[in-house]
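Below is a slice of the complex: some chains, not all, each in place.
Each chain gets a letter, A, B and C, in the order it is written, and its residues are counted from 1.
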Amino acid sequence: MKILITGFTPFGGEKINPSYEAVKLLDDVIAGAKIIKLEIPTVFRKSIEALDKAIKSEKPDIVMCIGQAGGRFEISIERIAINIDDARIADNEGNVPIDETIYPDGENAYFSNLPIKAMVKKIRENNIPANVSNTAGTFVCNHIMYGLLYLINKKYPDIKGGFIHVPFIPEQVMDKRNMPYMTLDEIVNGLTYAIEAVVENKEDIKLSCGKIC
Amino acid sequence: MKILITGFTPFGGEKINPSYEAVKLLDDVIAGAKIIKLEIPTVFRKSIEALDKAIKSEKPDIVMCIGQAGGRFEISIERIAINIDDARIADNEGNVPIDETIYPDGENAYFSNLPIKAMVKKIRENNIPANVSNTAGTFVCNHIMYGLLYLINKKYPDIKGGFIHVPFIPEQVMDKRNMPYMTLDEIVNGLTYAIEAVVENKEDIKLSCGKIC
Amino acid sequence: MKILITGFTPFGGEKINPSYEAVKLLDDVIAGAKIIKLEIPTVFRKSIEALDKAIKSEKPDIVMCIGQAGGRFEISIERIAINIDDARIADNEGNVPIDETIYPDGENAYFSNLPIKAMVKKIRENNIPANVSNTAGTFVCNHIMYGLLYLINKKYPDIKGGFIHVPFIPEQVMDKRNMPYMTLDEIVNGLTYAIEAVVENKEDIKLSCGKIC
């Protein structure tokens, strides 16, 4: 089994992006699966192009994209990506799309087809805060997740894919007051448990992770 | 023009629900539109049935459903509803669906077809915090919003509809520490501005309200 | 009975200061007491000089100083002021004292001699969030509270005095995300209830308002 796992370049004034910092530190084999690591640009469109190119050449069974969620307390396993770009800040090439459809022939939204509840359960059992999230935002993180699931839907029906948001790491919060973070070790371990859960669970489990609002 | 506006019954241990408390206090005519008010049960399925029945009998041009978002600071204009029920607590009849599809023949998600950015702009201009939200959760609020947009899509193509989340009101937070709230007056005013924006804007405006994550 | 009540000038980049905005709107007589209103500069030392001058000329029975506490959710009745200036930002004349004693002959700290629990109780009974706070910070708010209680201790033993922190008002949070606020009406009402409680309670009541940390 082969798993392609991506992280992003730094954006929004940050000097590092914990998503790729963590991806770099993952073992090369996890739960028997070969791990292929890729850094993709925090840029609308180009990020999806880079991902599509890597899928074509690597032919992975599973694709997991990782992104930074500054301000979140937990590792967030994203449930769904929506067909809209709505940027509050510029991406790394200055694009600021507002309310633009990502793919006119795509569905309004795609659900991750990874076992998201099993991933949450495994991470939590190892004392790392995790939860399902019902929004990946409307910036490049949602964009790449939507792009991945669109590609799976249109071109790669046998691939399983999804997205994980990770908090800031300590060096990013030293000059921010009361900002949640996780150590890089915890993030690397959390992603490792998530990958193990994906390999171990063909079907997702039933687990209450809903949100009232 | 006729606008059907709904609020929910109290749930989750609260004695009141600010959504219907505010709906009750709305003027009967706003921006020239006749306002029809309806309280619907915080119950999966029954809430949609009550809404469908009211749409059939009242034949409104616009339907706006309002719900309580305990813990949020702003009036949230919801962008999208997703085809899943995932309850963390029981609804008012004891139902706790986990990861159940709302309508098997529905799309993964439906976007509100109200002018959400114009609504945010008008509320903010009147010094009431407001923003677009990209998730209505996975409880009865998302359920009714999805149900409304499903009905519009399948049976009532000429209706415009969407969902607004409102914060707690003061009496709900007196025994909670550091919990955001709005006065009932602010919520009533905010909903009134939202309704005015809906009447005044056939098309939505461009306004940056995106979220990074 | 005569009550001197002060608010501050705007600081820290804000265009208004809700403390004096609210003081301006107080009735001229509350609970039979004459209310004297004073705006004082958000400046170390000069604020205390302005207060001392007003106490000398007005000869009040009670002095209540009000200040802005951006980021707090509640009206905070301050319990204690400490003998230290430690500024994170400059005051309105550019002073940035770090770890400087306010009065070398003053005590380490002075407790408010207002009935702080009775004030909290009365405000809360009227559905306005309020609590006792155990720190007024180390900027000009703590400085004026310490200065007031030092003056009471050294020169005006018959005066009762204390400090109240109030949250931002709506126009201050429109460009801040997830920032708590109160409407100006709520703040004016809250201060009025606080003043009533001071007039009505010669001794404080027993009420659990402690904080674990």
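One rule holds in what follows: a contact is a pair of C-beta atoms (placed from the backbone, for glycine too) under 8 Å apart; a residue touches a chain by one contact, two chains touch by 3 or more.
The model shown is predicted, which means the values in this text are computed figures rather than measured ones.
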{"item": "Where 3 copies are displayed, count of copies in the complete assembly", "value": "4"}
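By definition in this document, only the chains that are shown with their structure count from here on.
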{"item": "Co-neighbours of subunit B and subunit A - touch as defined", "value": "none"}
{"item": "Most central chain, Cα average position", "value": "B"}
{"item": "Subunit A on subunit C, rotation in degrees - Cα superposition, rounded to nearest 5", "value": "180"}
{"item": "From subunit B, the most remote chain by mean C-alpha position", "value": "C"}
{"item": "Whole-Å gap between the CA centroids of subunit A and subunit B", "value": "29"}
{"item": "Separation of mean Cα positions, subunit C and subunit A [Å, integer]", "value": "47"}
{"item": "Distance between the centres, which are taken as Cα means, of subunit C and subunit B, whole angstrom", "value": "39"}
{"item": "Where subunit B touches two or more other chains, by residue", "value": "none"}
{"item": "Residue ranges of subunit C touching subunit B (in the complex, touch as defined)", "value": "73-74, 124, 127-129, 170-171, 173-174, 178-181, 183, 185-186"}
{"item": "Subunit B residues touching subunit A - in the complex, by the definition given at the top", "value": "12, 67-72, 76, 79-80, 82, 84-89, 96, 98-99, 107-111, 117, 132, 134-139, 141, 165, 204, 206-213"}
